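Please read the structure below before turning to the comments.
Shown here: the complex without one of its protein chains, the others still in place.
Moving on to chain A:
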Amino acid sequence: MTELADYDDLLTRYEPALGLEVHVELNTATKMFCGCANEFGGEPNTHTCPVCLGLPGSLPVINGKAVESAIRIGLALNCSIASWCRMARKNYFYPDMTKNFQTSQYDEPIAFDGYVDLEVDGETYRVEVERAHMEEDAGKATHVGGSGRITGADYSLIDYNRAGVPLIEIVTKPILGTGDKAPQVARAYVAHLRELVKALGVSDARMEQGSLRCDANISLAPIGADRLGTRTETKNVNSLRSVETAISYEMTRQAAILDDGGRIKQETRHFHEADGTTSPGRSKEEAEDYRYFAEPDLMPIAPSAEWVEELRATLPEPPAERRRRLQAAWGFSDIDFGAVVNSGALTLVEETVQAGATPAAARKWWVTELARRANETGVEIDALAITPAQVAGVQALVDEGRVNDKLARQVIDGVLAGEGEPAEVVEKRGLAVVSDTGALSAAVDDVIAKNPDVAAKIRDGKVAAAGALIGQVMKAMRGQADAAKVRELILEKLA
């Protein structure tokens, strides 16, 4: 186990610098340079053609929709859009790269010099965006045998379905001045990007499927130093929580080494979800030489000023403004609203309200019940198999008195299990609250007969004791009794 420094203590000596590289997979219908379907999953090597397989003689043709998405992302990040730029070849060897070069952008990114303002614990942090550029994804290699890494594997299986999927890489400038908030700022930034690209409709931004992934660079420098420390790059951090955990872990790991008088090795590191630690990956001691040059098979990209302005006009409401508007409309406290934002359910709550639920009810289901289930099953909250309209439907059943909150949770279970719409689940599972006076009356009589002492107390005017009897009636009715009605009956019978 690596020795770690105390987090609060290290901040008295070191200043962290963050650098975040986020890859966003675009949800275009086809791949970046060919007409193959851009779909997640599928039988291995079924979404392929000579172009994305890099067969001799094949040529790329750029996907106009991907360029459009890139420009919209750039605009939403307050970037300048290049009036003329090119794709470049990044030459290196890896078995999942069909051409042994990656078509990417180098010194001519389509979008550059932007920023994002983030609010963390009531303070605003500005993250400067250096660039957002287009590139293609590689295939997926599975190394079989040995440690599961390429070295020492018996053989490797390669699925090229993902090869050529369009990506936008968004790179920040070094983020300074975040102090002890570094992990939270990083998390807020990634959450912001995720919300943004979803609002733009350009990506599903599913971190667990890798359609939005973050590489986190972090370094520490002694407070007051005039240069940045040596950084490490933690690759493929695939959830918001992991972004936060990985950065605080790296800070405490690096501080311990520096405190000992050691040097930080510049390297890539792997993050381990299970225990929140990182371990060394490929060493980056020598500078890599990718032998970049302008991709000669693709014509330059020259978006006209008119087109860029047209795209600017299609941008959704900026996230900060949207949040202010929604918080005001819903009348939530900062804490209540923050809980919605942090659970990644802002849009879901908004849509649930649009579907007829009150803001409080929508918040209650998403932030408590559904966020917990998402967490337990390890999927993003918006990947749960329940729609905002269905959640609003569940609340409507509660409002109509057909189910109580406890039963409503079972209705949600049913919807998640694919048993149909909320009303159907109530039907199938027999969950409706029993308010039929005859059945309730019989159950109440039964409980009174079995508990003469308690009944006596209530007759004596100790109304509070009714709670115990209500509980027993509910139990007898498997939770499906209308509690108010039960209480009414008990008091009536023992008056």
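The definition used in the following text is that a contact is a pair of C-beta atoms (placed from the backbone, for glycine too) under 8 Å apart; a residue touches a chain by one contact, two chains touch by 3 or more; residues count from 1.
One rule holds for everything that comes next: contacts and distances are computed from a predicted model.
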item	value
Chain left out of the displayed complex - its UniProt protein name, from "histidine kinase", "Redoxin domain-containing protein", "Phosphonate ABC transporter, permease protein PhnE" or "Glutamyl-tRNA(Gln) amidotransferase subunit A"	"Glutamyl-tRNA(Gln) amidotransferase subunit A"
Candidate in contact with the missing chain, chosen from A:29, A:299, A:385 or A:463	A:299
Residue of A:99, A:253, A:402 or A:485 touching the missing chain in the full complex	A:99
Residue of A:31, A:47, A:72 or A:89 touching the missing chain in the full complex	A:89
Selected residue (touches chain absent from view) among A:29, A:55 or A:463	A:55
For chain A, the residues touching the chain missing from this view	50, 53-62, 89, 91, 93, 95, 98-101, 150, 156, 287, 289, 291-293, 296-299
